[in-house]
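Omission of a single protein chain aside, the complex is shown with its protein chains in their original locations.
Up next is subunit A:
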């Protein structure tokens, strides 16, 4: 039976196949049966066609029916393995010279595939390319241009050889543009846009770096650029290719301006696809062609103002690519634009960062390259970001430290770096970095760097403030306390008032309030943001565990509020008491320090089981707890006259109250409870609750822990804030629960012996 009938049978049986798998099976089976080969175990798609298929395909390539030949070429061109390509290249080459355009075009693309698979075979196709461009048939022309492009891209020799084709290509392109309506190739009024684009691309490769070729194509490029209809996507596709070509070859300046203008118009196009391609090419252009672009400043200014669009177009999927372009742009653009660009980059990075590490790296890149142009408000935002990227702390601090070693002139970078070193200096010194090779750095080296910032002329006062605070924080993270104490005391007499004030307060921390120092200088909890550019709200969370906590403003576990509130209500005779919700999650007392800043609005914690979050601190000027401490000195108005008192002392548990007044509001009394345990067993699950009369408002902050160690080895501290606007006598009911020696203990007591100064 002649082959075509066999093939028809094959096609018929295939058509009866219900699934693609069945179809494939049939094809495989038919090949085995019809074309008589040796035993073949299976035809896996990965291997495509076994070498034993070569003979049948070869014979098909020589078949009398063009249809069969076409199928064979298609098979080879789509899926041929390198072995197959090697064996059949000769047949392909023969078919490349045939006058049958149906086969010739397929052979050309087959040749492309062969070259991609077996590049060494490229040479053998060279003779056959001789007359390819003289064809009238568009299919052959198109595929020939593809073949020529492939060859030129792969071999500089081929490239120089084919440069002579430029005039011919120009002619073909011209004919396409100038010729009238050709129904066969028309797409929305444009004649064969696919071929036009392919020719433009080949011209780009041929004209690159070559003056003569570039000159030869100048006119046609200008013509295409000005005459192409832009109302539809197809026209814009051609213009896009044209612009790319103009920018890549040695075109004259007039042509370049034309190209940039086209891009500029693209940026204003309603179609977002057009805007997207315009931005990607524009950024590439500005990167590589800065000088040429500079010469046409007025055009570019308008265009770069449109750059704001680029940040709108960035999305989760193109962020990596776009960011590379944007960072290049940042490097090379005018200083006027750098601040905007940097802010935009931060915004985009924040919204679409694919990973925390990428985000940190991007920030680092901006800080190190355009650090002095970064806006001031970026610094707190960045710091917040870094705080929230818990797992990246070690990596971040290491990179920032290294950056500081290189350059301390860029203030935003220095500020962020100092802050991080202050927070995560311990990670830095312990060499814990996972993301990259941890560096060896000692505590002294770190302190050297920070002290260097203090004395450097390059540092602004704000920066100095950051460094001093960072040094102070390290007093709880490093062991070299003496050095830190010395630095802090030196700056107590600094001329800079801000520094002086901080130093004095920090000194006080060392001397009088050492017990509070660890609590105050503890790690920052994760911060939650209300809006990207808005003030940061600090929500108390268990910082180290889970950054998804950001999403919830509620604390994870409020276990006992309801019942206990009721208990207390009962106790205090019903209505004259406002019970307080005890926050049972023992979170880091860092927040205790922070909340001391709290503004009045947040004091109204009334009864009921609402899981109240830790009081949110709305930061106005200084987003940092300790900075805030500095500007609102907490300890200035300590009333040294208020003596501490013992509120409770029973069964080995002693609770002492110490008093401070929170400036500026004299109606707020701040009481710190200290619970100590003189028995031989620890008191665990220790919970302190308090209730005050209705005219008062009470706020209970988190305790330092819920274990009161035995034998007075330590204490649990907790801060209570009482608002007493009517200046009534303070009295309080307390409820204590804990587990001692395995059994739960509960006690209630009244505290009435408050010293008068605490509420007057």
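In this section, contacts are C-beta pairs under 8 Å (C-beta built on N, C-alpha and C of every residue); 3 or more make two chains touch, one makes a residue touch a chain; residues count from 1.
The rule we apply is simple: contacts and distances are computed from a predicted model.
The chain absent from the displayed complex carries the UniProt protein name "AP complex subunit sigma", chosen from "AP complex subunit sigma", "Ribosomal protein S5 domain 2-type fold", "Exosome complex component RRP40" or "Protein Abitram".
Per the touch definition above, the residue from A:74, A:268, A:458 or A:711 contacting the chain not shown is A:74.
From the options A:120, A:184, A:406 or A:680, the residue with contact to the chain not on display is A:184. The chain omitted from view is touched by exactly one of A:57, A:121 or A:197, namely A:197.
When the omitted chain is restored, the residue from A:162, A:240 or A:329 that touches it is A:240. The omitted chain makes contact with just one of the residues A:203, A:277 or A:441: A:277. Within the entire complex, the positions of subunit A that touch the omitted partner chain are 4-5, 7-9, 11-12, 14-15, 17, 20, 23, 44-46, 48, 67, 70, 73-74, 77-79, 81, 102, 105-106, 109-110, 112-113, 138-139, 142-143, 146, 184-185, 187, 192-195, 197, 201, 233-234, 236-238, 240-241, 244, 272-277, 313, 315, 317-318, 320-321.
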